[in-house]
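All protein chains but one are shown in place.
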Amino acid sequence: MTAWPDHPGVKLSGAPNLDEVKKTPGYPAQKYWKKGSLAFIECVEEIPCNPCESSCPQGAICVGTPITNLPVLDAEKCIGCGKCIAACPGLAIYIKNYTYAENEATVTFPYEYWPIPSRGQEVSLVDEMGDVVCQGKVLRVVNTKQNNHTPLVTCSFSKEFFERVKSMKRLPKRNN
Amino acid sequence: MGRIDNHVILGDAPPRRKVAITVDGEPLEAFEGEMIAAALWSAGKKDLRYTKKNNQPRGIYCGIGRCTDCVMIVDGIPNIRTCKTPVREGMIIKTQKGLGEWEGGGLNEKS
Partner (left out) sequence: MKKAEIIVIGGGPAGLCAAIEAARQGARVLVIDENSRPGGQLFKQIHKFFGSREHQAGVRGIDIGNRLLEETGELDIEVWLNSEVVGVGKEKNVWVIRDGTDSLEVKGDRIILATGAMENSLIFPGWTLPGVMGAGAAQTMINIHRVTPGERILMIGSGNVGVIVSYQLLQAGVEVAAIIEAAPRLGGYGVHTAKVRRAGIPFYTSHTIKRAWGRNKVEGAEIIALDDKWQQIPGSEFTLDVDTICVATGLTPLAELAWSLGCEFQFIPQLGGFFPDHNEHMETNIPGIYTAGDLTGVEEASTAMEEGRLAGICAAASLGYLTVDERNIKCAQVWERLNSLRSGPFGTVRRKLKEQILQSKGGIFNDRLA
């Protein structure tokens, strides 16, 4: 397991670092994590884009006008339903649940690669740099027509890595 | 190099009719209607022609019919852009050397 990444951020390493995402109004503060399922939006640049806003049935995401505004997450309203994950064209949103179990949390993220994992599978979970953080277990894979070919994968993992885990390591190609 | 059988966005490869073509004398199975270059790539062939002066290999560059790097001799006619020309049953394709040679292929035949 590699050390927590200390990298220069989105314009140099490609991924926004923790400082950059924490500064945005879409990343929920730690005090809200005990609520349970919650959206984490890592949108750090102003581009004209707002499907996250209209996708939220609770009205918990606000972009407003101009549509270049960074999305603001109202963590009180957010119920972590995950509708925003597939709505985001940048795949910049994931859902995390800090309270899943005593020692475990869950993460639900978009995964648009083949093969997609199956329920029960053990996978490696990665941080924003693609480095392996810990192992995780696939609890659920949702690939509905509504999500328009963006499968959503939910994994449980050890709570100590809660903030660092963002996605899973891509699976090797299966030979048919 | 190879074919993409499964893809999360594009879905599984649709069933397509196979056609038999010949490349430099060797038989190759291709899908009806696919671009010649795609069939060649699926078979691992990337060097499509060799230059006149220094006999250097060339292959796909732009992929949309603009650069003419991908030209080969097709059914006796040289300088055919393989990224834009679909295969047909019985098509005869040859790696082009230099400017190629007219091998008596039809000029005004519609495919």
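Assorted remarks:
The letters A and B name the chains in turn, as written, and every chain counts its residues from 1.
To be clear about the criterion, a residue touches a chain if its C-beta (ideal position, glycine included) is under 8 Å from a C-beta of that chain, and two chains touch if they have at least 3 such contacts.
Treat the numbers as computed from the prediction; the structure is a model and nothing was measured.
Of the listed positions B:Met35, B:Val71 or B:Ile93, the one in contact with the omitted chain in the full complex is B:Met35.
Considering the complete assembly, subunit B touches the hidden chain via residues 1-4, 7-10, 13, 34-35, 37-38, 41-42, 46-48, 56-66, 83-84, 86, 108, 110. Taking the whole complex into account, subunit A touches the unshown chain at residues 10-16, 42-51, 54, 66-68, 87-92, 112-114, 126-131, 148-150, 166-167, 169-170, 173.
Everything below uses one rule, namely that only the chains that are shown with their structure count from here on.
Between subunit A and subunit B the centroid-to-centroid distance comes to 43 Å (mean Cα coordinates, whole Å). By the touch criterion stated above, subunit A contacts subunit B in their complex at residues 112-116, 149, 151, 176.
Of all residues in subunit B, those touching subunit A in their complex are 5-9.
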